[in-house]
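This report concerns only the one structure given below.
The other protein chains are all here in position, but one chain of the complex has been omitted.
Which chain is which? They are A and B, in the order written, and residues in each are numbered from 1.
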Amino acid sequence: MSLAYPHQSSSSVERPGWRKLVGFNIFTGIIGAVIGYIIGWYIGKALTTTPYYEYIRVNTLEDDLALILAYSFGVIGFLVGMGFANYPVGRMLGRPASLREKETGGAWRYFGLSTDHKVVGIQYLVGVGFFFFVGGLNAMLIRTELLHNTPEFVGPEKYLTIVGLHSVVMLGTLTSAVLGPFANYFVPIMIGARRMAFPRIEALTFWLLMAAGVILLSTIFFGGFPTGWTGYEPLNDQALMGMDSYILFFALVGISMVLLGMNMIVTIVTMRAPGVTWGRLPIFCWATFVTAVLMVLAAPMLIGTLLMAALDRAIGTSFFLTLGGGSAYLFENLFWFFGHPEVYVLALPGFGLILEMLPVFARKPLWGYRIAVAGFLGVGLMSFFVWQHHLFVSGINADLRPFYMLSTEIISIPTGFVFLAFIGTIWRSRITFTVPMLFCFAWAFNFLIGGASGVVLSDVPTNAQLHGSFFVIAHFHYTIMGGLGFAFVGAIYYYVPKMFGFKLNERIGKFQFWAMFLTFNATFLPIFALGLKGMARRVTFYPADLITLNRVVSIAAYLLFASMLLLVYNVVYSLVFERERATDNPWHSKGMEWQVPTPVPVDNFPDKIPDMRDFDPYDYGVPVSGGGAAPAPAGAGA
Amino acid sequence: MGKRITWTTVLLVIVCALVALYINSYTSAWPKVITVTNVPATRTANLELQTVGAVGEKLDQKNPDWVSYLVRSHGEWVHTTIWQVPAHTLIHVTIYQYDSESGLRNPYLGQVQGTIGGVMTLNGKVVNQINPDSAAHSFAIPSMGVFVPLEGVNEEEAEKKHDFCEEAPCELSQAHNTISFSFRTGAPGHYRWQCFVPCGAGYTFGNGGPMSTLGYMGGFLYVV
Partner (left out) sequence: MDEINHGRRFTIIWAVCTIIAVPLVIWVLGPNLGYGEASNAGEDQATTLTVLAAIATPFLLLVGLYLVYAAMFFRQPRGQMLEGPAVRDDAKVQISWIVVTSITVLILAVYGSVALIQNYGDGTGSGASPLNRPSHVGLRVQVIGQQWTWTYRWPEYGGVETPGIEIPVNTMIEFNVTSLDVIHSWTVKELGIKADANPQVNNIAFAEPNRLLSFEYRCTELCGIWHGAMYGFGRVVTRPQFEEWIHKMQIKYRPAEKYLPPFALTYQPKFGSHRAGFEEES
């Protein structure tokens, strides 16, 4: 494999097998993690015997300080073991810059620090997929517990841990579900760049997420956590050590988000090829850009809040405890100031993916490009002004509520622009229902229901009926899973031929789509009904008249999980067994990412970066002159 | 091809095993169910309980420092909080309370409620409330309206006499208060019961730890 960069350093030379095992890789990473964990634990325990600790009298049986330090040092040890410190330390010692790590060398590069954004994209895809499975498994446990109206399966406090794990795993990993795999892989190609702006940081965001996931799953060894994904104080303070896993997980995810967002912003702002102006940027890149801005602005709030929560737990401060001078409201507000932009971080990439795939299968240019971009910008901006709608009944100053009701209603306007672009693009188009296109249509249906239910919730009087009930659960599952989830799976079908060189089986894919779509709606439509009938969230005791409806939902949920397993089956079957080679551009897309060969060269383009000045990724359609459009043979058009 | 099938099968087996282990970690931690049987011909049943300051290594390796309820079953003290009792039956409850005073967070719950006569017998004397500041634990079944405060042992005095029970199971020779009361069960179902004294020492509001874990200060009454 020849490398086009003229300044390649000696570290890009292939090393012998035994050297690979000894070097900085996943094995040294794990060893570093264990060593760091042990060091952190002992430092934490030693601190609890100091006079200061006696003075603040944190009379607790929980070793929160020790665990938090153990996790923190463990992560640092892991990152050092993976080789992230090599470049800064090497430069400080005067060694020349080593620009590339593990960009060539077969499957081994996927298990370590790689500076190739395409490798990181695939790492993300597998990592996010794994945690999606874990989250889904927890959802099945939840539904099993809810088959009875008293706790029979896992018990009342373990149920809270399962609910917490399901939601935290899903939210924490799906935050990067699109930016991680697809934006990392394709944005540089779409804008005509050879790499991301900060390749090592890009790899860091992935491994931070994996470390965070391991920390979160370790909560079951420390008693779990009882707060659900929102981590409300003061219950947060009261919880067992497992709560620290949640705190560290989200803090690391927050750091990963900030870095990922920053990397995306710098790449899109500074590394666009000549000709890729802001008005000609592919819509997916716009969605990525706005999402990245939200990540960079909102995640630090989360990190700071969790630091305060960790201090409350570990060393006895009272940021969130009224009896010590703090305020439980403070946590609610700080958390939701992050929490609301977070859900748009989840939704926006889905918008981008759908609008990117639509023109390909409608054979029409993207309609309403500017209004779609305006929609993204509007949603991004407004997302910072609506967070109090999670707090309508919590006793906030009543003067505020009409304002936040208004702002929340207003945010549905830019969201509507995305639908308008969708509608305009498929108007009088020529639709081919490939599997990705099916997912696009399903997205529209699901997000429509999710968005409409959001408008219902934003009204304060109805909020009184529906806050904290299953109606909210149905609302966010329709927007996040029905929206982002379906876009994500559709994008898998769409992009796998480019990323792996093999097509996913179309027949299984269509069956899997219908299974997923029908079971998804069969699961979550009745959940709206449950909410309207008053079923509260996060409970194991519920009125007996809701048992039948809960059982219907549980069975549909099991089938939904089965349909997701069908996706896994399709992936394994197509990529491991059938291995039907895909052409370079199986969808006949005009996007730049489809004009490069498969497999994509290490430096993205075979030789020079193409001239993007006349390049139009949405160059479909027959030019309209006066009246209607006459069909033209394929290949025609400017 | 054969290699692929082998590897896929191996990975599948590993994943299924991990999933099974994961699910098992949740479901295997249920406390045992102890059945309290009917005393024939009288439509009553007897429930003997003990509340202790530390459940001890012998009975519980996971959290030996935690306060806990114990139930007497076939002469032995068992560490579980899930008790099966017959429906529509008068249950006579005797609780041997060995733990030191903590104080009720809501003093209102210092009054006995939901028992026969609205009273309990504390060390032989019939009372309808205790000073809420001296409660060590309480026994409550909120959905049945039962709230019974359990008087605490004065730890300093008991230490001086060297008969404070440090670790369960506790003996009658050690400092304790005996509380007995009766209540009637109704229709079959699973009813939760809990302690209302913030006795989870070291946790915020005293309601974490043992108060928030099944098997220590809260559990179920399976009325069958």
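Please note the rule applied: contacts are C-beta pairs under 8 Å (C-beta built on N, C-alpha and C of every residue); 3 or more make two chains touch, one makes a residue touch a chain.
Bear in mind that the values here come from a model prediction, so they are computed numbers and not experimental data.
Undergrad: Decide which residue listed in A:Val266, A:Leu525 or A:Val622 touches the omitted chain of the complex.
TA: A:Val622
Undergrad: Quick one: which of B:Gly56, B:Pro86 or B:Pro198 touches the chain that's been left out?
TA: Answer from the full complex: B:Pro198 touches the omitted chain.
Undergrad: Can you list, in ascending order, the subunit A residues touching the missing chain?
TA: 56-60, 151, 156-157, 160, 226-228, 230, 232-235, 238, 316, 318, 321-325, 328-329, 332, 362-371, 392-399, 401-402, 405-406, 409-410, 412-413, 416-417, 419-420, 423-424, 426-433, 441, 444-445, 448-449, 452, 455-456, 458-469, 532-534, 536-543, 588, 618, 620-624, 627-634, 636-637
Undergrad: Extract the touching residues of subunit B with respect to the undisplayed chain.
TA: 102-108, 110-111, 113, 118, 128-129, 131-133, 140, 142-143, 145, 147, 192, 194, 196-198, 201-207, 211-214, 218
Just so it is clear, only the chains that are shown with their structure count from here on.
Undergrad: Between subunit A and subunit B, what's the gap in Å when you average each chain's C-alpha atoms?
TA: Centre separation, subunit A to subunit B: 43 Å.
Undergrad: List the residues on subunit A that touch subunit B in their complex, please.
TA: Result: residues 59-62, 137, 141, 150-158, 161-162, 220, 223, 226, 234, 237-240, 321, 541, 572, 576-577 of subunit A touch subunit B.
Undergrad: Given the complex with subunit A, which residues does subunit B contribute to the contact?
TA: Listed in rising order, the residues of subunit B that touch subunit A are 1, 4, 8, 19, 22-23, 25-27, 29-30, 65-66, 189-190, 192, 201-205, 207-209, 212-214.
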